[in-house]
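The structure appears right after this line, and notes come after that.
Apart from one protein chain that is not included, each protein chain of the complex appears where it belongs.
Up next is chain A:
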Amino acid sequence: MIQTTKMASGQQWVLVEMVQAFYEAPAYHLILEGILILWIIRLLFSKTYKLQERSDLTEKEKEELIEEWQPEPLVPAVSNDHPSLNYDVVTGPPSHKITVNGKECINFASFNFLGLLDNERVKQKALASLKKYGVGTCGPRGFYGTFDVHLELEERLAKFMKTEEAIIYSYGFATIASAIPAYSKRGDIVFVDEAACFSIQKGLQASRSFIKYFKHNDMEDLERLLKEQELEDQKNPRKARVTRRFIVVEGLYMNTSDICPLPELVKLKYKYKVRIFLEESMSFGVLGEHGRGVTEHFGVSIDDIDLISANMENAVASIGGFCCGRSFVIDHQRLSGQGYCFSASLPPMLASAAIEALNIMEEDPEIFTILREKCKHAHKALQDIPGLKVVGEAFAPALHLQLEHSTGSRESDVRTLRSIIDYCLDRQIALTQARYLDKEERFLPPPSIRVVVTVEQTEEEIEKATSCIREAALARLE
């Protein structure tokens, strides 16, 4: 009680002092403080305005702007004779004998390297799977979309490639395009070959990393870039310790049909501490003694490659794609691969077809040697065609035929090649042009005709095709 009264009187005493100080203060002091207090009150109650809305437009002017604005049309008009608009229609199965636009031809255009598109065993397995599982999976892998067939296919692929684990995607394009952004994020550095295919480019774009292109198959150029990066790292070691580095190359390039120098790449990998991602869509089931791809071809240990990605739409004659490698690397994609987590899984009948294709590949490793022989034969036969040059390795199954002397305009080159193809179609040889998106490709390859050699083609058929192309070249290229 006494304490409170003492405190109360203490407070009263302080109050008296305050009032006294107030009376004794000089006038300017009081006025200044008064102004400050009023200013603070004004600031507290005044409206804050964002920079964007800080416009001097009235409502009427805004309405006028909205009225006046005209957007571009949703899509620019496409003329009716645009070369990519009118597709060739295939009636019936796209196998060795193919009916294009009503004419029955021999197929030199589909990536049916091992001839499995028409294989009876594969079809029967797909049928059996259909009778058990139906067609669709009705869900992504995480939500009851994982079938025992998927798990079996992943195991078989891992065993075939002699890696720890494999992961399958339901769409070939999405495989490498989802794998790259899962590992390489903003701030990381990726060294890519200039001739990388479009799906790699999209994966790189989605990853938001720094992309450095090196000249096609030029290891010196790559080493130069790596040395430059090393110098950069020495300037900022802390940043360098967290910046991941990758090299992305293809086994057999789709755009140029030549092979990447894998042993030199592995040497560079250990010298500069960069990880290698290898895209093997064109070389899986083609190169190597058992069809394991470019690592088997060169005798490089598979553990030296961090990630191998391939699609199952070429040699394996199914749909989808897979990545294989060590569990440390592959398991990450099960939660971060966008095309894996957010998309429905591969229909089980297509997975069964892929398993059967793998069975056939394992039972009969001779077909890879036969395929390579046929490729060499075709490569030799296509030499010395006046006006056309063959681009690609001798053992590559998908070759490009480019014009030796371009007219200077891509459009007229495309038209010339189209006329050669039409000539061949009339004589029952089915060919196609290699298609690109002209404006989207970073390094647009020159227009070319794609010639695909498959294991089902006989020597006579290859001879017939090459002589037909020769005639066409003579007829249409003067």
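As a convention for this text, a contact is a pair of C-beta atoms (placed from the backbone, for glycine too) under 8 Å apart; a residue touches a chain by one contact, two chains touch by 3 or more; residues count from 1.
In this section, contacts and distances are computed from a predicted model.
S.K.: Of the options "Septin", "Pescadillo homolog", "serine C-palmitoyltransferase" or "Acyl carrier protein", which is the UniProt protein name for the chain that has been left out of view?
M.R.: Per the UniProt record, that chain is "serine C-palmitoyltransferase".
S.K.: Please pick, from A:94, A:387 or A:445, the residue that touches the omitted chain in the full complex.
M.R.: Within the whole complex, the residue contacting the unshown chain is A:94.
S.K.: Hey, which of A:97, A:162, A:244 or A:464 is the one touching the hidden chain?
M.R.: A:244
S.K.: Hey, which of A:162, A:216, A:275 or A:464 is the one touching the hidden chain?
M.R.: A:275
S.K.: Residue-wise, where is chain A in contact with the chain that is not depicted?
M.R.: Answer for chain A: residues 52-53, 55, 57, 62, 65-66, 69-78, 82, 84-85, 87-95, 98, 100, 107, 109-112, 116-119, 122-123, 126-127, 130-139, 141-148, 150-151, 170-174, 183, 197-199, 202, 205-206, 240-245, 270, 273, 275, 303, 311, 313-314, 316-319, 326-329, 331-332, 334-335, 338-339, 341-344, 346-347, 349-350, 353, 430, 432-437, 440, 450 touch the chain left out.
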